[in-house]
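The complex appears here without one of its protein chains, the remainder shown in place.
To keep things simple, chains are lettered A and B as they appear, and every chain counts its residues starting from 1.
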Amino acid sequence: MGWLGRPATETQITHRARLWLYAVAVLVMAFLVLPTLIVIPMSFSASQYLEFPPREWSLRWYRSYLASPEWMQATATSLKAAFLTMLVATPLGTLAAYGLFASRIRFGRFAFALLVTPIIVPVILVGIGVFYAYVKLKLVNTLAGIVLAHSMLAVPIVLMIVTSALKSHDMSQEMVARSLGASRPRAFLLVTLPQIRFSVATSAVLAFLTSFDEVIVALFVSGGNNSTLTRSMFNALRDQIDPTIAAISTIMILVTSLLLALAQTVGQPRKRE
Amino acid sequence: MTAIAERPNAAGLRRDAFLERLALFGLGSPALLLVLVAMVLPVGWLFWLSFLADDGSPSLEHYRRMWQEPSYGRTFFVTFQVSLLTTGICIVVGYPLAYVLSQLPRRAANLAMIGVLLPFWTSLLVRTYAWLVLLQRQGLVNQWGIELGLWSEPLALVHNLQGTLVGMVHIMLPFLILPVYGSMRAIDRDYLKAAANLGAGPVGAFWKVFFPLSLPGLFGGALIVFILCLGFYVTPAVLGGGRVIMVSNRIATDIELFFNWGAASALGVVLLGLTLALLYVASRLVRLDRVLGGGH
Partner (left out) sequence: MARAAALPIAIRQVTKTYGRVHALDHVDLDIRSGEFLTLLGPSGSGKTTLLMVLAGFTRPDHGSLLFGEEEVVRRPPHKRDVGMVFQNYALFPHMSVAGNVAFPLKLRGVPRADVGRRVEAALELVQLGGYGERRIDQLSGGQRQRVALARAIVFEPRILLMDEPLSALDKQLRERMQIELRRLHDRLGMTTVYVTHDQREALTMSDRIAVINGGGIMQLDQPQRLYEQPANRFVAEFIGESSFLPVERVPGGFAHAGRVLAIQSLPAAAGRHLLMIRPERLQLLGAGMGEGLNLFDGTVEEVVYQGDSILLQAVLASGARVAARAPATAGAMAAVPRAGEAVRLGLGPADTVILADA
């Protein structure tokens, strides 16, 4: 094991002398990654207590999930809300990113700051504030209400991702396009948008997930026939450990991974030399 | 007349410039309107409510009560306690990992980063649920602890402060690791060569050269973690089992059980004020867009 004796860094410390450090790093890494992943095999356990490794495999928790009208209802609501949030937040955030980036006015910085406040303000405050407003507007327990609040939470994420994409995009291409006869909107659509599509797709996926994973606002403003999946899960968690949730969690992990993989492939920028 | 001849088209050009800016700014207006309607107005409303007594007259009653009633003091104490502990554990646990990652070759580090970001991408509820399952009495941790002979009776690992801390550290760790990792990557390795050249041993070189250079990232990351912890709701509610009541939980209870909008709003205003003040401090130390935009 000559490797152990070799210097690890510029300080000439050997790998052997800091094996403990590697051990710590591996443990922390395991702490970060494993708990989420371990839910997946557990969800196929036949036991009420979700052993690991499961003594007996079964799909009973998936069956119980699929057979429950309440869970199905909540899943449908969550998917609808997330999809609509994506449709609202992505164009709004992208347009705002482009407008604020291109206008270069002093008020633009202020507007940008205002647009990112939803990720700074504690969510509970947004939750009860929106709830209070919705009571007056009769939007409590409606899909429109959820989508409105979730879009507001997702806009800053789209804004930040698309702005950083625009910052690294060569804007002289848009100028060339305009000199060649394209109006500004056309130049954006034909030249800039195709090249930042990777970021726009990523931001769309994250907008979807922002809504799909959101708990607190949904707790206050969704309910009845329009309960979201997260709201139902949260309430179930507070009462008891229902193994059905392991199955739902596995499905949610699957949905998330699929979406992120999709974002990677849809807009993957072409390989540069 | 001469003024116009010397400045042809001045008025028209000014108008064009104004209209162009207006059009570009107009692109941002739907988003601004959304944030205004769905956030600024409702939160502003709460702000207003917090200064109204129950009979609707302006008063500082809710703030006074917050000051006088010990239960509120207890809530703030718990909030700070949990946030500080979480931040501290994140530093102790996250710094070594960031350090090792920052010394890996780029490719390997990027791969490892996916592991760090994995929790980012999975639902907060799913992660909280995972811990609930792992830490419960018949859970995996107790099961293995007893099998390995570390303890003999199932321990109460969840529905208390420890459980909450485990869950919160798990969620907050990436927020600490990312800025620390970034600032470590930015450190010029030649400094360490110079330190070794000047006679510093590995330990001395680390503490005297590397560690101070990584402090801005560490401090910024720690502040972000602390700020985000202050507003936590889901994790203490689920993993705390009613024993860990942070400000957010208290606000929710005030609304859900007592419909006490004034008290909840006043708490919310204080929480927001704390958050903004700390955020201002943090913004002087780190580029916040890098940290908060970490979902990417």
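Just so we're on the same page, a residue touches a chain if its C-beta (ideal position, glycine included) is under 8 Å from a C-beta of that chain, and two chains touch if they have at least 3 such contacts.
Bear in mind that the values here come from a model prediction, so they are computed numbers and not experimental data.
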* **Residue of A:Met86, A:Leu100, A:Leu114 or A:Val191 in touch with the missing chain, whole complex considered** => A:Val191
* Touching the absent chain in the whole complex: find that residue among B:Asn9, B:Asn110, B:Asn197 or B:Ser283. => B:Asn9
* Which listed residue, A:His15, A:Arg60, A:Lys80 or A:Arg178, touches the chain dropped from view? -> A:Arg178
* **Interface residues of chain A (partner: the chain not displayed)** => 170, 172-173, 175-184, 186-187, 190-191, 194-195, 270, 272-273
* To do: Determine and list the chain B residues touching the chain excluded from the picture.
  => 6-10, 12-14, 16-17, 20
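Here, only the chains that are shown with their structure count from here on.
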* To do: Note which residues of chain B are touching chain A in the complex, please.
  => 21, 24-28, 30-32, 34-43, 45-46, 49, 93-94, 96-97, 99-101, 103, 112, 115-116, 118-119, 121-134, 136, 138, 140, 143, 170, 173-174, 189-190, 192-193, 195-196, 200-202, 205-206, 230-231, 233-234, 237-238, 247-248, 251-252, 255, 261, 264-265, 268, 271-272, 275-276, 279, 289, 292-293, 295-296
* Which bits of chain A are touching chain B when the two form their complex? -> 8-13, 17, 21-22, 24-25, 28-29, 31-33, 35-36, 38-39, 42, 49-52, 88, 92-93, 95-96, 98-100, 102-103, 105, 107-108, 111, 114-133, 148-149, 151-152, 155, 157, 159-161, 164, 202, 206, 209, 212-213, 215-216, 219-220, 230, 233-234, 237-238, 241, 245-246, 249, 252-253, 256-257, 260
